[in-house]
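Pasting in a structure now, in structure tokens, and then I'll have a few things to ask.
The complex appears here minus one protein chain, its other protein chains still in place.
Read from first to last, the chains carry the letters A, B and C; within each, the first residue is number 1.
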Amino acid sequence: MTSAAEPSTAAVTVLFFARLREELPQPRLHWPWSEAGTVNELRRDIAAQGNDWAALTEDLLVAVNQEMAGPEQTVKPGDEVAFFPPVTGG
Amino acid sequence: MTSAAEPSTAAVTVLFFARLREELPQPRLHWPWSEAGTVNELRRDIAAQGNDWAALTEDLLVAVNQEMAGPEQTVKPGDEVAFFPPVTGG
Amino acid sequence: MTPVDHVQVQETDFSVAAEYERLTAANTEDGAVVTFVGRMRDYNQGDRVQSLFLEHYPGMTERALQALVTEARARWRLGRVAIIHRVGRLVPADQIVWVGVTSPHRGEAFAAAEYLMDALKTRAPFWKKEQTEQAERWVEARETDEQRARRWEP
Partner (left out) sequence: MTPVDHVQVQETDFSVAAEYERLTAANTEDGAVVTFVGRMRDYNQGDRVQSLFLEHYPGMTERALQALVTEARARWRLGRVAIIHRVGRLVPADQIVWVGVTSPHRGEAFAAAEYLMDALKTRAPFWKKEQTEQAERWVEARETDEQRARRWEP
């Protein structure tokens, strides 16, 4: 219901990186999102698809529109939301 | 009585550096020193010559045989003793 | 002298000589230059590592690094600041990351360079996947890096 959907203002773009990207069924998706909600609500909605999606746990890091965000940050339609494991650069 | 003397085991070599070297009448000297005494005793002996030698004050840094030394360190005949202002390298 | 930032994410190697020149050319104000190079080691957690793949989040990465530079400038008086981070496949001894900072004062240059590395380690979206003789594995984040980053909190 999500991956084939085209981006629209009534959806958010969701990206996954690194180990998480490999564990989930797809590396990105467009998720229907018509009103404002929190990062944590979005995460739980996606994880509720079950099976491999349960890997979307609350200990992951999150960025909203390419800036680090906390679980209670608001997500609006059109936003780009990324979930990823702790970073290991440098 | 000192500068013309040749180095011998009954003397110490004394060196001065930087501002101090310019203020004193000579940049180095051989000072009669037949028994053990402290850095501070050596310094006072030399300063007691008076005039410009009074620049040899107790706030100077001291090295004995090219290692930093305190005022109470022993000086033996044959040692190389250097007096200098606080260092400013780097 | 106008503050100059150089922030770059690239697959290609960087030249320490050229990057040092970028920090110092026509710069007679900054007496202190501190640089850090992070290089790929051939061992990690007891296993010989043959190669490394560095994944990142294009778009966010440059923003995150620039934000760290901006934070460092707010904390210390800095002249020129540079961060270069490589992505893609690397082998042992390859250069991974460059941080260079100039300042009139060496204490500020040292602090800013170390801050940038500590912050980058915990806040810039890079992930390492190692190839050992046995297998591929994602490198785990280290608690020591978290602790180092927390030292800088107000």
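Heads up, the rule we're going with is that a contact is a pair of C-beta atoms (placed from the backbone, for glycine too) under 8 Å apart; a residue touches a chain by one contact, two chains touch by 3 or more.
Not measured: the values here are computed from a predicted model.
Novice: Considering the full assembly, with which of the depicted chains is the omitted chain in contact?
Specialist: Within the full complex, the chain left out of view touches B, C.
Novice: One chain isn't shown here. Among C:58, C:88 or C:104, which residue touches it?
Specialist: C:104
Novice: Using the touch definition from the top, which of C:24, C:51 or C:132 touches the missing chain?
Specialist: Hidden-chain contact among the options goes to C:24.
Novice: In the full complex, which residues of subunit C touch the absent chain?
Specialist: 16-17, 20, 24, 27-43, 92-93, 104, 106-107, 109-110, 113-114, 117, 148
Novice: Residue by residue, what part of subunit B touches the chain that was omitted?
Specialist: So the residues of subunit B touching the unseen chain are 15, 17-19, 63, 66-68, 82, 84-90.
Following the convention adopted for this analysis, only the chains that are shown with their structure count from here on.
Novice: By mean C-alpha coordinates, which chain is most distant from subunit C?
Specialist: Computed centres place B farthest from subunit C.
Novice: Could you please state the distance in Å, as a whole number, between where the Cα atoms of subunit A are centred and where those of subunit B are centred?
Specialist: It comes to 74 Å between the two C-alpha centres.
Novice: Between subunit B and subunit C, what is the separation of their C-alpha centroids in Å?
Specialist: 49
Novice: Per the centroid of Cα atoms for each chain, what is the distance between subunit A and subunit C, given in Å?
Specialist: 27
Novice: Mind pulling the residue numbers of subunit B that touch at least two other chains?
Specialist: Not one residue in subunit B touches at least two other chains.
Novice: If a residue has to touch 2 or more other chains to count, which residues of subunit C qualify?
Specialist: Residues of subunit C touching two or more partner chains: there are none.
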